[in-house]
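Just dropping this structure here.
Here the complex is missing a single protein chain, while all its other protein chains stay put.
Labels run A and B following the written order; every chain starts at residue 1.
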């Protein structure tokens, strides 16, 4: 379930109620009486949870999911695990958005702070931690020992920060669990809602973003970098990662230990990096990729496919670097030929 | 004229006075006595306004403009509409900057807030709207009902915000009109001066930025995204647009209804998008383009030309996506050929 430090779950609902409020159909009449207590990603859902399948990349996860219920397209129904109740929908993602909003109607609530109590009475601040002027700390937030928090930084309700962290001025933190010895530069935005919405008629329906941002020990986050929280799964920055300025990390991205991301790198959602991946400045990663341990990606590349362990890639679309060099050379020759003709 | 909620106009000036202060020449001696009350874009200027023509893309607009006066290069003088008074200049944009600065000497004034009255007495705040700690609201600003405004957000004089908006912490808003149900994530910068200046000797002369940023209903603006105000025309984000984190939208850009812009997309000035355009992460748009309704642009593309309705483009420079795929395949073959030779 969504972390109760950050989200309050409503319900439970019967599947019949969820069918009605979402507009989806029941897989069978008997499914309507199933009781659903929460939404969850298919890979971690249990018997009282409802998930959804929208992207065929995840069909294998669906086939073995322990979710009690799932929102799927009718043609996928046959692949459901035995005993799973179904909501059938032409737009599973949109209907999931409606269901999730029923369970979590307040998921996008901005933190409310009280100017008369900048540090909420229920928050815990460790020994030798110094808060700059104007720092706000929300209800039940926990900050460890020996931290320095810069002026006007806003720490949302339930956020946990470890020991010996240096967080600069003007930082926004919400829905986040942060390790020890983490440095966050000025203006970074951590844990805000990701970019999740489904087409709904002429507009878009926002999908509740119910995950967290989890940052390991010894991480550096650069100035004005943004790390969205997960949509259900978490967004995870592994221990020892070094993230430069103005980097954008979308929801559900996972970086393994010791990754280095130079300035202005960007991630669409749900891509997963192994340990010690390095990406040069302005690299872009498409969504839902797997990047192997120790992979290196040259600056400004556009990564559109998985990359194996230890490989070095470059270009747009990114290729093994030797192929990219060959392309560059071939292009140069091609032009020289044209020039001779011209 | 520039919106009086945000800008105070000086003047009027005779064209002779404007010629003197800008260094431009009069189209004819009789033009000198024309009275000019304001600057305005050629497409919306009236008889008491002066515009300028610097970019030949807009020669057609010039030829039918109702502006009372215009700053143009001498070679364009013959194309002026009948009765338009002219200032002749080798550097119309620079001389416009001088003229505009005479009418609007305070256009770049930072908002002055009073710490003893964080919400200006002349501002209006709707029912059930909650302001976080440290929120500043300038003179005559209007905020609708049911809004939540995050800590330390700064709302400049004259800004209008509709109902049911969620604006997070550390946001800067100025020179902006914002609809209903708009979400703005932390650290977004809306309505600041655009990137406008003209060469002037060894340096640059800043061009007063006299437009606004107009944001429609149901828009999402991501964390640390920047939307400059218009230079004279407005910058417009249509209803229902979804803009991700760290996007840069330059002055005079217009997005139609329901456009989706992924993370780190960037726009030079004055490009106009139809409805429901989608751009993947890190796409760049050159200036002064027209992008058709429903166009889709693949991540990391560089768009240098207009795109027709409904087309899908990719690459740098961006091409119809099938051509781009063919190029990619052709390049791969080319390299394989070289490899066999090698």
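The rule is short, and it goes like this: a contact is a pair of C-beta atoms (placed from the backbone, for glycine too) under 8 Å apart; a residue touches a chain by one contact, two chains touch by 3 or more.
Here the structure is a predicted model, which is why all the values come from computation and not from measurement.
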Which residue, A:54, A:185 or A:323, contacts the hidden chain when the whole complex is considered?
A:185
Chain not shown: contacting residue from A:47, A:61 or A:299
A:299
Of B:152, B:276 or B:313, which sits in contact with the chain we cannot see?
B:152
Sort through A:2, A:87, A:190 or A:223 and give me the one touching the missing partner chain.
A:223
So which of B:172, B:235, B:252 or B:270 would be touching the chain we can't see?
B:172
When the complex is taken as a whole, what residues of chain B touch the one chain not shown?
108-115, 118, 134, 136, 152, 154, 170, 172, 187, 189, 192-193, 195, 197, 202-204, 206, 224, 226, 228, 246, 248, 250, 264, 266-268, 282, 284, 286, 302, 304, 316-317, 323, 326-327, 329-331, 334
Residues on chain A that touch the omitted chain in the whole complex?
130, 132-134, 148-152, 166-170, 183, 185-187, 218, 220, 222-224, 239-240, 242, 244-246, 257-258, 260, 262-264, 280-282, 299-300, 315-316, 328, 331-332, 334-335, 338-339
